[in-house]
Every structure is written in structure tokens, then in C-alpha cells.
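For this view, one protein chain was removed and the others were kept in their places.
Going by the order they are written in, the chains are A and B; count residues from 1 in each one.
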Amino acid sequence: MLTILFDGFAYGMLLFILACGLAVTLGLMNFINLAHGAFAMAGGYLTVVLMNRYGVSFYLCLPAAFLVTALAGAVLERTLYVHLYDRNHLDQVLFSIGLVFMAVAAIDFVAGSQQQIIQLPASLRGRFEFFGVSVGVYRLFIIVICGLLTLALQLVSSRTRFGSQLRAAVDDPSVARGLGIRVSAIFAVTFAVGSGLAGLGGALGAEILGLDPTFPLKFMIYFLIVVAVGGTTTITGPFIASIILGVADVAGKYYLPDFGAFVIYTLMVAILIVRPEGLFARSAAR
Amino acid sequence: MSGEAKPSTLEAARASLMRSAALKPFEYLVWLPLPLLIFLFPSKAFLLNEIAILALFAVSLDLILGFAGIVSLGHAAFFGAGAYTAGILAANGFGAPLLGLAAGGAAAALLGFATSFFILRGSDLTRLMITLGLQLILLELANRFSGLTGGTDGLYGMTVDPIAGLFSFDLTGQTAWFYSLTVLFAAFLFARRLVHSPFGRSLKAVKGNRRRAAFLGIDTNRRLVAIYTVSAGLAGLAGVLLAQTTQFVSLDVLDFHRSAEVLLVLVIGGTGYLYGGIFGAVIFKLMQDWLSGMTPQYWQFWIGLLLVAIVLVGRERMTGGLGRLAAFLPGRPARRAAKAPAAGGEDAP
Partner (left out) sequence: MMDRRRFLTVGAIALAAGLGLSAPAAAQESVKIGLILPMTGPFASTGRQVEAGARLYMSKHGDTVAGRKIELLLKDDAGTPDQTKRTAQEMVVNDKVSFLAGFGLTPLAFATAPISTQAKVPTIVMAAATSSITEKSPFIARTSFTLPQASVIIGEWAAENGIKKVVTLVSDYAPGADAQKWFASAFTENGGEIVEEIQVPLRNPDFAPFLQRVKDASPDAVFVFVPSGAGAAFMKQFRDRGLGEAGIRLIGTGDVVDDDILNDMGEAALGTVTAHHYSVAHDSPENDAFVKAFKAANDGMRPNFMGVAGYDGMALIYQALEKTGGDTDGEKVMEAIKGLAWTSPRGPISIDPKTRDIVQNMYIREVKSVDGELYNVEQETFEAVKDPAKEG
């Protein structure tokens, strides 16, 4: 029972790291970036290549995955995405789906269509018993890393000048602009960090979620669920939504294996029917 | 919004609406030669049939997206409901095509009606996710009740009777093309009639600004429920067509990619003037067919590139030629109106 809870928690944490960038882009620029998962996939494949071809340590791959995808995110934001902020949602969906298709086919071309496999360092393998709960070392590792990151994100957004500008911009971009906040610069930075986090999530998740060229499509739905349920106005919202989703998914598959996938979809629809703006929306005006 | 109707009497307004709903002469010129395509391109019968089905599906989505402003990523739920209804009937000895059409359309419409109450509130994203969620639940149900649906293996053993006992669905795909085209045309006329009816006009008001429409005394929710139900029914018909002409139904009809595809198709062709779905289906399917023939493994890349290019260059300019053609159509002004609200939700200041 507790093992399931623990696993679900780790899964949820991972989802949060993967999806929080999407929440921010949506909240800040009202931009539906369906290609978010492609950044996660990029991070994952980078890790695979670095580890399997060049023998780089897994611990070094994680920051590399973050940095490279963040850079890629920044470049793409400045060159491509920037043209689309004033477009309507349909254009954005079309554009980002197009990017996903390209990423999927390109990765397939470069790396092949099979599942990619990484060998974790020995120190992260195995399990141990902790007061009767069987704990996977790697899942614990994920929880610790993602927990630290979440904390850091929370601190940045609540304690720093950048954070308060960001929050102001999310709350009302036009007013923030009027106050002299450089929304587009903030956005570029946030977009890069969000992409980087997705890349890191992809690297961390390769072991648990699996990694193949269809990754961005597979998990797009999960990311969207996180954002829709959690709302886009806070960091806490998507975080709690991720945890709920992770635990519900794992527990659902364990206790009701025949109805595994039902659980999360039903949960999501139910939540959205009761609270159309997500669980943690501050106002229904957006 | 559309101030073209300045009626002295109600009858005059009705008549004006009827006039704009009727097909213009040059439209007949477009539609009439279509059946002959099959003789020009006998080897493309299946492609033509698929285009007709996808076009019908996209037209049904246009009704809610283009005319009521409801973004849906789960429209395949109704497509699948129609397909499975017709498929299960045909697998159990009720293979009459028209019976399948009626039953499939009705089942999808019923499902649309039942779920329409969930999409009345919330933002674009909320609607996107609720529609998607419902579709995925339906997919799981179809998978679970494999005794009825065949589950992952697909519904095997459908036999569809010849139409009117005369034209059987043969290997060449000719009958399928005539059949699908007929249904598409009928559904298109119906949709055209609908959007130019007083009901359709009030819907436009709802889409433009829901609150203002409510002040004008329009019961917005009832209108949204109604159009959603109709749209679901038409999507169901498209599903029935696929089931009957391919004589096979699999879980794929409820898959996420089908909803995404129809949305792409409609957006490529343009929303809010009904022809968009048809143009989009033609463009998308031809591209897909051509690309997947050239590079079976990586065609997705080029489709993706195409989408990105369309957006960056501007949909307006890409489909501009078609748009100018469509400018002659009475429904055309609605297209411009479709732009703004899609971005910010109906109440955006």
C-alpha cells in the first residue's frame, strides 16, 4: 500500500517537472505549446547518446540535459515561437503539433524507432526496506531532485524580483507591460527554464516512462491534464495536480488493473466539470 | 453582428435567410462533377472515399468550432460511436446501410446531447480537456467490452448489405465513393440550411459574445446544446461511413490522433464557412498520400514542416486562394468573426 503511494508520488513529481514549463507558458503568454514534450524527449535522447555512446556519467548527463534543452528552448523561442504569441489558439495548436511531428520523425530517423535504454549507475539501482515500505532507490532519487527543484522554483517565484515580475505578468500581461515590466524578456527566460526542466524530466524519466520517438505524443495528454486540472496561475496548482495524477494512475493500475486508464480520465473530467478553471484557479476571468 | 437582415417583416427575414442558404449556381458546378472523379482516377477510389469521410467529419466539427466557438479535441468520440454502432449492427446481421446510418447518427447525437452539458462552462483549455477526456473514457470502454467491440483486435466479421439491394461495397471502392459522397452532400446541405436559419444566426451571436447574446434574450445554453448534438450526429455519420465502406472497425476510430487530425484539417481549410472542412480534407489527405508514398517511414516530418510553414506564412495567405473563392459564399463573413474569439475565450475583454 505505502509502496504504491510512494511510487505514485515519485511518478507525480516527475510529471510536475515535465509539465511545469507548459503551465507557465500557458499562464504567461496564453500559448498552448503542444510541443513541450518534444523538449523532454530531446533531454532524454541526449542522455541516452551521452551515456551509451560517450560513456558520460548519468549524474553529469542530468545537468547537460537541462542546459542543452534550455538553450534549444531559448533559440526556438526567439526564432519561431515569438511570432505566434498574438495568434489565436488554433494557430498555436497547429504550429506546435507540426513541431511535434517533425521531432518525432527526426528522432526516428536519427536514433531509430525502438525503445531507448539507459543503464543507471549502480548506486541508483535496487531497493531497500524502510519501516516495512519497499523503497526504490531511483524513485527516491527522483523525489529528492524534483522536490529540491520545486522548492527552488517556489523560492524564485516568491522571493526574487524576477519572481514577482513573473507573477505580475502571469496575472495580467497587459497591465504588467504597462508597468514597464519587460514581459517578453521574462517570457524568453521562463520558456528556456521550462524547456530545460522538461529536458531534465525527460532524462530522469527515460528509465521510468520509457523513451521512444512517440514520447511527445504519448505524454502530451498527461501534461495537458496536469495543466488543466492544476490551473496556470500558481506553481502549487500544477504540482498538486501532478501528485494526484501520479498517485491515482499508479494506484488505479494496481487496485483496478482492468480499469487502470479509466481512473485518471474520469478523475480529470469530474474535476473539470466541478471546477472548469482547474482546482486552483484564483479567478474564473481568464 | 451581421446586420444584413434588416427585415420589415419576419417573413422577409426568413426568405432572405433561405436565399443565402441555397446553393449558388457556381457551387453546383463544383459539386456536380464530383461523382465523375472516380472515373478519372479509378485507382484513387479509396483515397477519394477517405477524403469524403474526413470532409464530413471536419464539417461536423466546423459546426461547433466555426459557428459556436467550441474547441474540441475529442470529436472522435462521436465518430467512434457512429462507427461502432453501425459496425456492431452489421456484425450481428443488421447490415442494411441506411439502417446503420440512421442508428449510428442517432447514437452519436444522443451521446453528444448527453455530454453537451459538460462543455458549457470553462475556458478553451477546459473544453479541450473535457472533450478529450470523454473520448479517452469511451476508448477505454470500447477496449474493455471486447466481447461486443472486439477490443484491440478490431470488430471482425461485419457484412454490409448492398445499398438498396443493388450496389454492393466491392473491392474497387466505387460504390463506397458514391455512397460517401451522397451522404456528405446531404449533410452539407443540411448544415448549410442550419447555419443560415434563425437558429444559426442566433448561434453566431452567442459565439460573438455570449453575455451580450444572453442580454438579447437568447437562451445560450440551449443553443449550444442543440448545435453540439447536431454536430455529434454528423460526426457519427462520418464514422458510420468509415465502418460501412471499409467493413471494419477498430479502436483506432476513437484514438486521440483522429480528433487531432480533424482539427488540423479544419484549421488548414479555415473555420466558419463549412467549405473549410472539405478543402482541408482534400489538401491534408492528398499531402499525406503523396508524402507517405514517397517516404513511408518519415512522412510525418514533412507533414509537420508543412503545418509549421502554414502557420508561419499565415493560414490566410496559404488558403487565400480558396478563401477568395469562398468570399462569394454567403457564410463567408463568419470566417473573419471566427478569428478573434478563438483566442481569448468568449468573455475576453
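What we mean here is this: a contact is a pair of C-beta atoms (placed from the backbone, for glycine too) under 8 Å apart; a residue touches a chain by one contact, two chains touch by 3 or more.
Everything quoted here is computed from the prediction, not taken from an experiment.
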Sole contact to the chain not displayed, among B:Ala21, B:Ala45 or B:Leu184: B:Ala45
Among A:Gly55, A:Gly132 or A:Pro257, residue touching the chain not depicted: A:Pro257
Absent-chain contact - pick from B:Thr175, B:Ser231 or B:Gln244: B:Thr175
Absent-chain interface as seen on chain B, which is shown: 42-43, 45-46, 50, 143, 151-154, 156, 166-167, 170-175, 242, 246-250, 252-253, 255, 292, 296-300
Residues from chain A at the interface with the omitted partner, ascending: 3-4, 7, 105, 108, 112-117, 119, 125-127, 134, 136, 138, 207-210, 212, 214, 218, 249-254, 257-258, 260-261
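The criterion applied here is as follows: only the chains that are shown with their structure count from here on.
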Inter-centroid spacing, chain B versus chain A (mean Cα positions, whole Å): 33
In the complex, chain B residues that touch chain A: 71, 118, 121-126, 128-130, 132-134, 136-137, 140, 144, 256-257, 260, 263-264, 267-268, 271, 297-301, 303-308, 310-312, 315, 339-340, 342-345, 347
Touching residues on chain A, where the partner in the complex is chain B: 26, 30, 32, 80, 83-84, 87-91, 93-95, 97-106, 108-109, 217, 221, 224-225, 227-229, 258-259, 261-262, 265-266, 268-269, 272-273, 276-278, 285-286
